[in-house]
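For this depiction, one protein chain was excluded, whereas all remaining protein chains were kept in their positions.
Coming up: chain A.
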Amino acid sequence: MTTVAMTVNGKAVSVDSEDRALLVEVLREKLNLTGTHVGCDTSQCGACVVLVDGVAVKSCTMLAAQADGSTVETIESLAKNGELHPMQVAFNENHGLQCGFCTPGMIMTAVDMVRRRGKTLDDTTIRHELEGNICRCTGYVNIVKAIKAGAARM
């Protein structure tokens, strides 16, 4: 067992967990932050993307212990005072989801993308940046549209 101290969504937390626990397991099972999803569990699909120290990572491919001392942001951090984040609004308005399972990872990847690449994103950039996020319901057309629109409003 190890004690992992992190700042999660702005709050300092300290969690006792097994050394082998993945970050996503601690987020979902110890902190009840179930917005972060486990899709493939093999580092491919990106449903589990969260921001660690400000950048997107796959929380199924990182031990919680590695995040000790880090700042973690999950999908739950985006809406403020009942108001959806501009990227969430854009996914809603552009129908950027169907079943919604991949959406938390898509949106956290989109937020990371805007932080690194700026608010003006072309389709090619968005599609390259989405290489680690898989949607199996439909295509990516509306996801790309949503990210472009959400980026402009962030």
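Things to note:
Simple rule for what comes next: a contact is a pair of C-beta atoms (placed from the backbone, for glycine too) under 8 Å apart; a residue touches a chain by one contact, two chains touch by 3 or more; residues count from 1.
As a convention for this text, contacts and distances are computed from a predicted model.
When the listed names "Putative cation antiporter subunit", "Carbon-monoxide dehydrogenase medium subunit", "Tryptophan synthase beta chain" or "Phosphate transport system ATP-binding protein" are checked against UniProt, the chain not shown comes out as "Carbon-monoxide dehydrogenase medium subunit". From the set A:V57, A:I75 or A:L97, the residue in touch with the chain omitted from the display is A:V57, counting the whole complex. Looking at chain A, the residues touching the absent chain are 2, 18-20, 22, 41-44, 46, 49, 52, 55-58, 61-63, 65-66, 68, 109, 112-113, 129, 131-133.
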